[in-house]
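Single-structure report; data block below.
The complex appears here minus one protein chain, its other protein chains still in place.
Note that the chains are named A and B in the order they appear, and that numbering of residues resets to 1 at the start of each chain.
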Amino acid sequence: MIEIRQTSPLNTVQDLGRFGYRRYGIGTAGAMDGLALAAGNRALGNAQNAAGVEFQLFPATICFQRDAAIALTGADCAATLDDKAIPPWWVLPVREGQTLKLSAPMRGARTYLCVAGGIDVPEVLGSRSTQMRDAFGGLSGRYLSAGDVLSAGPHAAFRFRDSFGFGIEPPESALTPNLHDWAGENEVVLRVILASEAPQFDDASLKAFKTASWTITAQSNRMGYRLAGPTLRRPDPTEMRSQAIVQGVVQVPPSGQPIVQLADGNSAGGYPKIAYILQSDLWRLAQSTPGRTLRFSVVSLDDASRARQQVSQYLNELARFSSHCRMQVGR
Amino acid sequence: MSEKLHRITAIVDLLRRHGIGAFELSSPDESIKWTFEPIASAGACDALTPPAIAESDLVEIVSPGVGTFVARHPAMSRDLAAVGETKREGECVALIQSGRIYRPVVAPFAGAIVKRLASPGDVVDHARPLFLLKRGNAV
Partner (left out) sequence: MSGRIAILAEPRVTHCGDQGLLLEAEGDLALPTQERIWALNDRVLEWPGVLDTQPGMNSLLVLLDPDESDLVESADKLLRAWKECRSATRRGQLLEIGVVYGGEGGLDLPDVARYHGLAIEDVVKLHSDAEYTIFAPGTGPGFGYLFGLNRRLFIPRRNVPVMRKVGGVVSMAGAQAMLGVPRKPSGADVSPTGWHVIGRAPDAPMPFDVARDPMSIVSLGDRIRFRVERIER
């Protein structure tokens, strides 16, 4: 049992998203940084898709009403357990009565709290993700608020070899090439595949898309990120029909300033699409805050497939190495 | 670092915890032999137990295992412990990476970090001194 003592709005229960109900126009929802959630789950021995809590507004205070094993991944939010500092990307035991505090991250945007057994909320339409637009899934289809109590699902009991727990290497260090130079003021690089409508943009706009630096505007949230940069023009503005769209699509409305649709974005739309961000890179955008600059790097489908294999190898390694840090105890 | 090394580290820790002084394991393609030698260095015992010369003001914080010394977590913008910084008992001051895992290097008691004895990226052995810690809450 996990009691939310203090929270800001916008924090929700999420898994890796809802699939199979797009015929109703129901979008994916799910963790914005699905890699951080998956990593936390694998480190605890959970199913990759187990639900966790996505924190995107701080501070938050959580009190454990039972012993549990947790993982904190995503942005470093200077977490403390009973006032003792916990490093980011940490997997650890917590005792009944202990208090976890999360503060606003110095960098990065979203922190994930995973718990052994996963957050046990009812599955709605095949997923535990909160669907804010239609108010279902997660905890009663809403943001968490103070006083909410979440419980963990069943799981095999284990002990930690080290009572302090252990850390797991975060993707910005484990994945190559290093496109996410947190320390420097460098841009976050997002790999994209050009969309079929890309040739409809004029040469200068296509060049600008590939080379310019794009600033994340304040109108950026779980629905989508609006970017600011050079104006992208489509010389023959043929009217588009409305089509189903996916997370990570970069649309260009008539203003010429791109919009990236994300977890809670529209499931359909009619704006022309210039590119798609690789699924393997969506976490980089999810952890980038307004004001930060991005650059797009055009890659091939083969590159995308290699990037995906690298991510899945990383998650498998986390699971394997983590299993040596836990000891099963008989039940 | 390889997964094999990571496993060996785990075995060695188990041996140490159970006070086993020597250990040998062989299989058709590999064999490992381990013997504990008493270590003379002051703070060179398990980082989680009080050092032998607890009266001394200056104590070494040593590595909890074999791996790569990490002073700054890749998701953080500063070192886990800077020289001059005061740390509380049980706080993490650095990491030892082995494979995809970090083991914590923990301050055995409250004090100020006087000196760092290893460089980031160094491959360190178990019990290798990593920091000099000056006992007490004030620097």
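Convention: a residue touches a chain if its C-beta (ideal position, glycine included) is under 8 Å from a C-beta of that chain, and two chains touch if they have at least 3 such contacts.
Everything quoted here is computed from the prediction, not taken from an experiment.
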Chains in view that touch the one left out, judged over the entire complex: A
Candidates A:Ala152, A:Val192 or A:Ala286 - the one touching the absent chain: A:Val192
Chain not shown: contacting residue from A:Cys63, A:Leu125 or A:Ala228: A:Leu125
Subunit A residues touching the omitted chain (full complex): 19-27, 124-125, 133-136, 192-193, 195-196, 236-249, 253-255, 266-270, 275-280, 301, 304-305, 308, 312
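We adopt the following convention: only the chains that are shown with their structure count from here on.
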For the subunit B and subunit A complex, residues of the former touching the latter: 3, 6-7, 10, 13, 64, 73-77, 80, 88, 90-92, 95, 97-104, 106
Residues of subunit A defined as touching subunit B within the complex: 75-76, 84-89, 106-108, 161-162, 164-170, 172-174, 182-183, 314, 317-318, 320-322, 324-325
